[in-house]
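Below: one structure, written as structure tokens.
Excluded from the complex is one protein chain; the other protein chains are retained at their positions.
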Amino acid sequence: MAVPALRGSVRFLRQSLTIASKDLRSELRTKEALNASVAFALVILLLFSFAFEPTEVETRQISGGLLWLVFAFAGALILNRSFARELANDCLDALVAAPISGAALFLGKALANLALLLAVELVCLPVFGVFYNVPWTLQFWPLMLVVLLGTWGLTVVGTMFSALTVNLRLRELMLPMLVYPIMVPGLLAAVQLTTPLVMGQPLAGDLIPWLRLLIAFDVIFTALALALVETVLVR
Amino acid sequence: MDTRNFTFLCYGLLAAWLILCAYVVALVARERKLQRELERLRLLVEEKEHTG
Partner (left out) sequence: MRQKIMLAMTGIAALLLARNLYVMLLVLPDEKHQNAAYRIMFFHVPDAWTAFLCFLAAMIASVLYLVKNDLRYDGFAASITEVGLVFGAANLVTGMIWGRVIWGVWWAWDVRLTTMLVGWLMYAGYLMLRRAIEEPTERAKMSAVVSIFAFADVPIIFFSIRWWRNQQHPPPADLPPEWWAALFMNWIPLLLLAGVFLMIRMEQERIERQLNGLRRTVHAF
């Protein structure tokens, strides 16, 4: 009885991973979006230090906000391309017509975006540490967990709206306009967790409610996205 | 009734009602535009029916 369900989920995962690896291979061939995103992130980090000239103490206190703003802005570039890259040669229509569910297509793309976004972020973190002279590895693994959870939230919502806005002329404007307000709780939780972690506080006590909020945000929006993505993709 | 801060109360109420009135104006403007478009299209359809 459980076997067909199990086989179904295995096939679902395999389809998602196929899509994910296709997207990753396609991106890694040219590295266009990846390079643009990293460059953009570095520029923002640079501009911030010119704009605010923070001291080391001040920087640690705003580190969460600064980092997640950089991740959100640079991430939009990658998320935008996610479905947009399929427009040429009617690839999107082909993918939708293919015998995989919309949810599997979505999950595959989301996983690929997660990998790309994490790559950008893992470049940003050391650069941040160097530019602002802030030791950020005091709570390395908890910080990695928060970065992963926060990035997944951003990826899920961003990939969903990438699918939704793919045919619009003003796609590059509409995607951030729609995604950022929706991301407010997720980004807020990520920021509230990141700042203390960068400052070296352990992931306990006061921080746990924020962790729970971030996980809840991720779960709710992943479920919503998987449920609604089929509607958005079928034309 | 104490009249301190009464001016602020007036500004507040005025602002809220201005927003609602502005919306009414927008609705009316939109209505007019739609009616004009409707007339234009009806005329076009009649023309086509007579010449077709």
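Labels for the chains are A and B, by order of writing; each one numbers its residues from 1.
Rule of thumb we're sticking to: a residue touches a chain if its C-beta (ideal position, glycine included) is under 8 Å from a C-beta of that chain, and two chains touch if they have at least 3 such contacts.
Note that the coordinates shown come from a computational prediction; the quantities given were computed from them, not determined experimentally.
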{"item": "Given A:24, A:96, A:188 or A:203, the one touching the chain that is not displayed", "value": "A:188"}
{"item": "Full-complex contact with the absent chain, from A:69, A:178 or A:203", "value": "A:178"}
{"item": "Residue ranges of chain A at the interface with the undisplayed chain", "value": "157, 160, 164-165, 167-170, 174, 177-178, 181-182, 184-185, 188-189, 192, 209-210, 213, 216-217, 220-221, 224, 228, 231-232, 235"}
{"item": "Where the missing chain touches chain B, by residue", "value": "1-6, 8-9, 11-13, 15-16, 19-20, 23-24, 27, 30-31, 34-35, 37-38, 41-42, 44-45, 48, 52"}
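Heads up, the rule we're going with is that only the chains that are shown with their structure count from here on.
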{"item": "Where chain A and chain B are represented by their mean Cα positions, the distance between them in whole Å", "value": "41"}
